[in-house]
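Removed from the display is one protein chain of the complex; every other protein chain stays in position.
Now for chain A:
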Amino acid sequence: MTAPIETTGSEAEAQPEAVLAGVERKAIQGRSLGQIAWLRLKRDKVAMAGGILVVLLILMAIVGPFLVGDPNEPHNNLIDPTLSRPKTGIMHSGISADHWFGVDLPAGRDMFSRIVNGAKYSLLISFLATMLAVVLGVFFGVIAGYFGGWVDTLIARAMDIFLAFPLLLFAIALVGVFPNSAFGLEGNGLRVAFLIFVIGFFSWPYIGRIIRGQTLSLREREFVDAARSMGARAPYILFRELLPNLWAPILVYATLMIPTNIIFEASLSFLGVGIIPPTPSWGGMLNEAKEVYEIAPHFMFFPGMAIFITVLAFNLFGDGLRDALDPRSSR
């Protein structure tokens, strides 16, 4: 705060108090936690790149399907009927001005259109499944952490059981016995809802455990004691005192959960229990490609890259977000 002293000139001399006050106000201007985090995040170039990529992917998933052609339209004329591979393009991929990523086998459908449309389902399912997991995880995590005792024991054991489930096998078995129509939904709509349920319902313990741990430490803090001593009841403490202090870890783990769920959805589609063909999905495309990757490597490359880039973008962004919101935690 040496500036005012060094300041010369009539104005400063004339109104020293005012200048001083102005500088002072600027210098100690308070920043909210959110602003500090945002500044930290802005400085993290890698995280910002990830974030921008995430935004672009979401945009692609939302508006992309309206811009590209029909993902299910076959182009038989582009496939060599004898060699069963695209006639043209680098390494017989069928890549051309009309088909940026080439065409698939055996029907010759536009790969670019299928990748873009696949993003829609991939992101939709992983976002909604993550939301479901977060809601369940936070609810049970806070309750377990705050009440402790037998409630905690019960929920913690339930989490252990859920975590021990051979999830992939379970999902495959469930799809096998699932009816073709239920709850007023049919076909792919039902399958999407089902995938969201399975993925969300079985991944809530991951976030539940973290929230429970955070709650355990928060409930011993002075502000909670204060609220309690003033007669606040459990629901008030849970939702007004504890939850606002948990949003940072929730946001971070939700962001990191999305890529896991993208991979999980892709695995299920790869195994044939995900999105119903011919609706495009990245995992489903990999499944179709696995028989012909030797003659048409592009068929495996593009959906593989789509999954890779999306998962990487979410992970980079999520890591950056964690660093920004919780600088004490180490990687």
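Assume a contact is a pair of C-beta atoms (placed from the backbone, for glycine too) under 8 Å apart; a residue touches a chain by one contact, two chains touch by 3 or more; residues count from 1.
Methods note: contacts and distances are computed from a predicted model.
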UniProt lists the protein of the undisplayed chain, choosing from "ABC transporter substrate-binding protein", "1,2-phenylacetyl-CoA epoxidase subunit B", "Ion-translocating oxidoreductase complex subunit G" or "Acyl carrier protein", as "ABC transporter substrate-binding protein"
Have a look at A:E241, A:E288 or A:D319 and name the one touching the chain we're not showing.
-> A:E288
Quick one: say which of A:R85, A:H99, A:K120 or A:R322 touches the chain that got left out.
-> A:R85
Thinking of the whole complex, not just what is shown, which of A:V68, A:L124, A:I263 or A:I276 touches the missing chain?
-> A:I276
In the whole complex, what residues of chain A lie against the chain that is missing from view?
-> 72-74, 76, 79-85, 105-108, 176, 180, 187, 272, 276-278, 287-288, 290-295
